[in-house]
Each structure stands twice: as structure tokens, then as C-alpha cells.
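Missing here: one protein chain of the complex. Every other protein chain is in place.
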Amino acid sequence: MATVHMHGGIGESIKRKEDARFLHGKGNYIDDLVLPGMLHMAILRSPHAHARIKSIDTSAAAAKPGVIAVVTGELMAQHKLAWMPTLSCDTQAVLATDKVRFQGQEVAAVIAESKYQAEDARDLIVVDYDILPAVTSPDAAKAEGAALIRDDKDGQKDNHIYHWESGDKDKTQAAFKNAAKVVRLHTFYPRCHPAPMETCGCVADVDSVTGKATIHMTSQAPHAIRTVFALVTGLPEQNIRIISPDIGGGFGNKVPVYPGYVVATAASLLIGRPVKWIEDRTENLISTGFARDFHMTGDLALDENGKMLALRVHLDSDNGAFFADAQPTKFKAGLFHIVTGSYDIPTAHVTADGYYTNKAPGGVAYRCSFRVTEASYLIERLVTNAALEIGMDQADFRKKNFIRPEQFPYTSATGWVYDSGQYSKAMDVALNQLGYDELKKDVERRRKNGEVTGIGIASFTEVVGAGHGADFDILGLRMFDSAELRVHPTGKAMLRMGTKSQGQGHETTFAQIVAEELGIPAADVAVEEGDTDTAPYGLGTYASRSTPVAGAATAMVSRKLRDKARKIAAHLLEAAEEDLEWERGKFYVKGSPNRAKTIQEIVFAAYTNLPEGMEAGFEGVHYYDPPNMTYPFGTYAVVVDIDKGTGQVKVRRMVAVDDCGVRINPMIVEGQIHGGLTEGFGIAFMELITFDDEGNCIGSNFMDYLLPTAWESPKFELGETVTPSPHHPLGAKGVGESPTVGSPAAYVNAVIDALSPYGVTNIDMPVTSDKVWTALRGAGVTE
Amino acid sequence: MQVNLKVNGTEHSDDVEPRVLLVDFLRSNLRLTGTHIGCDTSSCGACTVLLNGEPVKSCTMLAVQAEGANITTVEGLAAGGAMAPIQAGFHEEHGLQCGFCTPGMMLVGEALLERNPSPSEEEIRWAISGNICRCTGYMNIVKAIQHAAAAKQAAAKAPSHAAAVAGGQ
Partner (left out) sequence: MFPAAFDYRAPASLADALDILSDRGDEAKVMAGGQSLIPLLKLRFSQPALVVDIGRLPDLGGVRRDDGHLRIGALTRHVDIERSDELRSMLPILPEAAHWIADPLVRNRGTLGGSICHADPSGDWGSVMLALDAELVAQSKKGDRTIRAADFFEGPFTTALRPDEILTEIRIPLAKGHAGGAYNKLERKVGDFATVAVATYVELNGGKVAKAGIGMTSVGDKNLKAAAAEKALVGREATDEVIAEAARQAAAAAEPKADIRGSVEYKKDVVRVFVQRGLKAAVARAKEGR
């Protein structure tokens, strides 16, 4: 196999080191864990979106065979655990005490010997509810006389959570006054869900003798969770160990602390046995961190030549019953103010208001880069609409307004400092691969023939790599990240990091960084993440931050060790340090290449033959505080054909050109892009969580929440440009979320382009066949 | 009640409630945790096993329905650390990321190749259309199955070479 023969440095597509256990069905996912004496927990959830709890009768449940305990909010309140802090500095109910505030909210929990028994008993808990009117949208939340959802919060008089602004209001207003043309788009980015194949869960094991709490948990950010647990439960932090095992997909779904984790831990503490809680799919979709749900209005001001003058955006955010967004605390709407995107727009003004509704809490998730998905969708839809309105080609209009290479580092109208970009180049590569000019002629021919067909383009700029500590923190914890590298006497290494892979291939990619910087073959570098007892503190893996931050830390710690290696090499070669040259894997004396020491020989010497006064061992740790974010970008282009009879949309081609700077493992990068483009396809065409007027959730199982199969999913044609990040030690930018950020607008722009001859300017996602049919019939097009 | 079945070549006899799902029997009674649970509406295929050689959803079967049957789970694809062609294909073509859907995908691929040694891309996509993946976008899963198909064809043509190829080095 390739791995054995390749060194595995940067740029090599070595096969993944972690594959073996997964291929043999020996992955260690949370539900695979069985501990002696382990109990099983099932959670009872509210059937109502908004209701007062009058009484809970657990007696029948408690009497069922195998049941050890039934826990309610009342019991949790006695231990001050009925409420917990959220990652957005709000509070969230662990188990409901006064009211339930969304359908699916946690009300009680049964702990029993088997999961079948736990579920049988759960069915016997009787809850008496007084139903209250449900608030199911920001408009309803703002309305006169709307039910007050958070009556538990002192001073909360309405359903408004936050108001947030960015940019320059006056300058933007002035620019709009002078505009030759203003294009407006009002669009809704609907609620969707990361829906990883593995649901969330934990095994909480609190040892009553030692006081040590070991919580195995599907967590993308184990250290942050440990600190939160310490603050919430009062358990001393050194006695809390969070272990994130293999995770079956995260996509942001596994960042928040869910009530199930807290109840399982409390139950284990009280009962003295391990407690396993694994949610089922319905629980996952109805109660865990959803994504998006932004109502956005964008106005783009243009001069008479089609040059962008200003951008004004307002958004209403539907945050559900508790403000639980997993995002840096200084940003109430995440990084949405990247919304000027790839364009040189002199001034912009963004306003955002968040609202409580009777729905599950969350919003920041699903490969969103902290709301960059929403921002990118808005600007790329607005830009295509503007091009269609002024009669300019979508690509030309974009190129006319792109930030130019010589403008980098570029400070945007909302204060972002973009590190590097070559937007026109990526666009050209994409259009070339697509055969754009020929394709446009073909579109004209087909349309003359009565066909409905179109081309959509999106040129996104992302912002990832959170982030510089002064600006980025989660509950105060600065968003640095870490790498600890230890090399054993025989030249094999152990790398531990503060991140946590959920399938992104960290065991391979980060070994490659060490292989490049220190010359130890990737096959000889074991990578560990996820055990807070051993891994250095980090803020976890989400928002495409692992390569920009922990990857940088890995490079830095490798370089620190390379410095130590130089000193040892000088000692071994009896030469001066400045007379030595480094060639990946060895130091040699300048001019005498035969006088060399390999890194393995050097490492061995660190334990056996050190220079006088030097500390033994060969290890180091680096905590990296990124100086800036990184800005991956790209151009995606989609061709669609529409069935006039049914409104079905078929993606004929999808070209995706990404620039994520230096690619450490191109094979892994492409895999990430394929996955994100498919999730973007699902979001554009079929994924939806919606609610009826009573707050009943539609989209809480896989019959209703639709995920694309291999049959519907398009085939992707990938291309690349490489524009390194000037401030990242490796020039790498991160890429995991680019495809979900950039692709939905590309898909939807293609449909809008196809329908533009009929005067259609918008269809909100998901663009389902009935919506397309309605647009066609409205224009008199039928079969 | 008593259920008797063969799993990965080994006979098993156990006493189970009729309501126990086959997937829970495999995971809890037999401690074969390579078969996964991804949903509660029989929609995702993460629980796929081979029942007498054909892929089925083990979450949509009672253990007692498998009376007398031959079940193959991912653990039965190859012994020890050796890799069957389908596993080698997934490794070589980066057909997995988080690995959760992978056992199901490989078993479907395996069954497909038994029936159709040289499937087209369309046939592959149709065969796996009951298995959801969120990580890979399916592109490399298709390549993985094509890789396995080619390896098996090569092995069939050159038996002495087959030992080396099928061993998945």
C-alpha cells in the first residue's frame, strides 16, 4: 500500500492511517462502549411546543421491572442542575420545571437495566400540561400580544434576545442615496440540521469512591465541555475526564452541551453506576443543535456601470427557546458580517435581531463557519439577481466587482482583514472547466427548443480559523489551540492535540505536518485527540479551525523540536549550529553532506548522549494564537435542467474550484469538498425542518427530514487554485465548510437562471419540485 | 424464545424476546458492534447486514425472523487484520471518513459484486441508494466499489496473483 512507501509530507495524498478499525467494524463509537454495571437512560420529551407543567406522575414508571430511577426537573433542581448555561451566555433547562418551551424538550428521564426497559417505563410517565399558544417565527415573536416564552428570566419582557450591528450606517445610507440602481432580495434560509449518521450520546461514569467523573461523550470540543461541567456541577476540574471516542460525524451537531449529558452525569453520581444515554434519530432532529433559520433582506447599491457601492442587510434570527448558539461570545450573529463576500464594496451596514421561539435551541451548526453559510448565501443570491436585473453576465458582474489581488490584505467594510485571494483566477479556472462560453450558447439553443435550463454561479469567500484570542472566545475561553509532540527514543512520535476529528482524517493530516517539519515519516507519528486527561487544552474541531489553528500549533511545536534537534546534531557532529543545514529528516554539515545525523539518531541521542546542561527527552507543546483568520474562497458553477411537467430539477453538472491555500493531503481535502457539496445539495433541494401553527415539528425523522442518496447526488468536478495564507506557518487555510458555504447559492442561482426568462427572481430553499412547478405555471409554462 | 442462526460462519443459539431487533441482537447479545444504528424509521441503512448473501436492514428485522439464516456482518468480511477486496477498495479510494455508514456500504458493495462483477457507476449508485452517507458525498464510495470490482476481476483472471491482491497489501 502507498502509505508504507511514502514519507507523507505536505502535499502527499497518503492513505488514511485511521482506516483499519473502521473497515473492520472496530470503530469505538459511544454506543459501542459497555462498562460493568452500566445502566441505560431514556428521556421523556414534551409533545407540546409551549405548555405549563401542572404535574408529573412517575409512579407507574418507577414500578416497572428493571427501573432504577426516574429523574424529573424537581430532583435536578434540588441539586441546582435544573438549568445550565449555554454557549451563548443564556440559560437552558436541563429538565423542565415550570414550562416546556419547545416540542421535544426534555421533561424526565428513566434509568433502567436495559434500554428496552427504560423505554417501556418512559411510556408510563404521566404529565399533565396546560397548553399555551406557540410562537413559531420571529414575526410571531415580535407581534403585539405574543406569548412570553422566557418568563423564567428576570427582566425579560418580550421575545427579543439581541440586537447587533456592524459597519457604517450613515456612510451606507449616503451611498444608497446616490445609487443608480438598488437591487433587493428578501430570502429565508430555512432551518436545517447537521444530521450526522451517528446521533449524540454519552456514557457517564462517576466513581463514588474516587470522586472521578469520566464522561465518554460525542463532543467536538471536549476540553471546553470539561470546564463548563466543572463550573456547572462544582466537581473539581481535575476530577472530570471527558473522553471523546470515535465520532460518527459532527458538522457542529456535537459541540453544544445537551441536557442528556447533564442528566446522565447527575444520575451516575446519584446512583453510583455508569449511565449510558444514546439519543434516537427523532430526538436528534427535534432537540439538538439545528442550523440556520435566518430571515434576511439584502440591498445592493450599484452605480450606472454595475459597480457595487454599498450593501445593507437586515436579518431576523430564529434562535428557538434558549439562546444556545455555539459561537464566539463577541458575535451575536456569528461571523455573518463577512457578508460583503468576495466583493470590493466600499461601505456596508448590517443589523441583526435574534428572537426566542417555541422551537429547539441553536442555530450555529451544520458546517456553517459561524453563520458564514447564511451570509454567503445572501450575497451570492443577491449578486446573481443583480446581474440578471441589469442584464450583465453573472460571471462578468462578479469579476467587475471582485477584490483584486493587489488589494490584499484587504480590510472589508465590516472590519475583516482578508489575508489573501485570487478570485478572478479561481473563477476563470471554474469557467474553463465548465466550458462556460459553449455552455451558454447551448443554453440558448435548448431554450429556443422549449427546454428549461440554466447556469448558476457562486464565488464565495469564507472566514475560518477562529481565532485570535482578543476577538474570539467561547464563554471566555480564548480560541487558541494546541499540539503536544513527544518523540520516543526509537524515533517514533506521539502527537496530541486540542482538536477532535469526527471523520476529517486528523490522524493522517497532522502526522503529515510533523513528517514535513521534523522529517519523521507520517507512518511513525501516532495522533491522539479527545481525552482531556492527556490532550493539551484546545477549543475543538468545528468552523474549519483545526488546520488553521491546531495545524499551525503542530508546525510550531515541530519547529521548536527541530531547534532542539539542531543543538543535539551540533553536539553529535562536533560542529557549530550555524554550520548545519537541514534537509527534511536530517542535519548535515554545510559542504560535507556525508557528515550528517538523521532525526532518528538525534532523537535517540536526546535520551542517551546529550550536550552538557541540556534537558533530556524530546518533546514540546505549543499553544497557537492565530494572528488573524484565514479566508478560503472559490467559485462553484452548476448547470440544471428542469422538467416542465413535474418541476423536478436535475443537476446536469457541478464544477467546484476551491482555494484553501496549501493542501496538506489533497485526497482528504477533496473528500471534504465532495461531502460538503452533497450537504449543500441537500440543503438547496430537500432538507427542511418546519413547524405548523401549533409548533409541531415537521422534519423530526428521516422520512420527513430528507437526506440525498447516491442516486440524487450530483457528480462533482473539482478544480483548485492555491493562494497560500501569508500568516499561517504552512500557508494552509482550512476547507471543511467551504463547500456548504458556497454551494447552496450556486444550486439555487442555477434554478433562478433557468426560470429567469419567465420573470422569476426568487425561490426560497429547499427548492422543491412543487415550488418550481408553481413558478412555471405562474408564467404559463406547462407540459 | 430460542433463536438459532449463523453469524459470520459461527452458529449461535440464544434466548430472546420476540421483539428484540436483529441489530440489537448483533450488537448487544453477540457484541458485534460494527453494525450501526443511524435512525428510527428504517431510512438510513447504517444497520445493513447480509442475510443469506443479500443486504437487508437489520433494524427492520426481528432477531427471531433470522431463524436458520446465515448472517454476514462487517466483522465477517475478513479475518484478523487481512482485508477483503471491498475493504481494500474503500481504503485505497478514501471511501470513508467518519466510518459510521461504511460497514453497510461495504456489505452492499460486496453483495452487488457477487451478483454483478462489473457494475456501471449508475448500477453502483442505485445499489447503495438505501444507504445514507453524510461525509463523503458518495463519489469515493463509488470509486471504492469500482476498485474492488477491478481487483476481484484481476484475481479471477490470475489465480496466483490473486492471493497477493486479495490479501490487500
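Letters A and B mark the chains in the order given here, with residues in each chain numbered from 1 onward.
Basically, a contact is a pair of C-beta atoms (placed from the backbone, for glycine too) under 8 Å apart; a residue touches a chain by one contact, two chains touch by 3 or more.
Model, not experiment: these values are computed from the prediction.
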{"item": "Contact with the hidden chain (one of B:8, B:33 or B:48)", "value": "B:48"}
{"item": "Contact with the hidden chain (one of B:5, B:26, B:61 or B:106)", "value": "B:61"}
{"item": "Residue, one of A:12, A:31, A:120 or A:507, that touches the chain absent here", "value": "A:120"}
{"item": "Touch residues of chain B, complete complex, unshown partner", "value": "1, 17-21, 24, 40-43, 45, 48, 51, 54-57, 59-62, 64-65, 67-68, 108, 126-131"}
{"item": "Contact footprint on chain A, counting only the chain that is left out", "value": "115-116, 119-120, 123, 280, 645-648, 686, 688, 690, 698, 703-704, 706-709, 711-712, 768-770, 773-774, 777, 782-783"}
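Everything below uses one rule, namely that only the chains that are shown with their structure count from here on.
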{"item": "Approximate Å spacing (C-alpha centroids) for the pair chain A, chain B", "value": "30"}
{"item": "Interface residues, chain B side, partner chain A - complex", "value": "17, 19-20, 27, 31-41, 43-44, 46, 73-75, 77-78, 81, 83, 87, 90-92, 94, 96-103, 106, 124-126, 128-142, 168-169"}
{"item": "For the chain A and chain B complex, residues of the former touching the latter", "value": "1-2, 15-16, 19-27, 29, 31-32, 34, 116, 194-199, 246-249, 251, 280-282, 502-505, 667-668, 671-679, 701-703, 707, 709-711, 713, 715-716"}
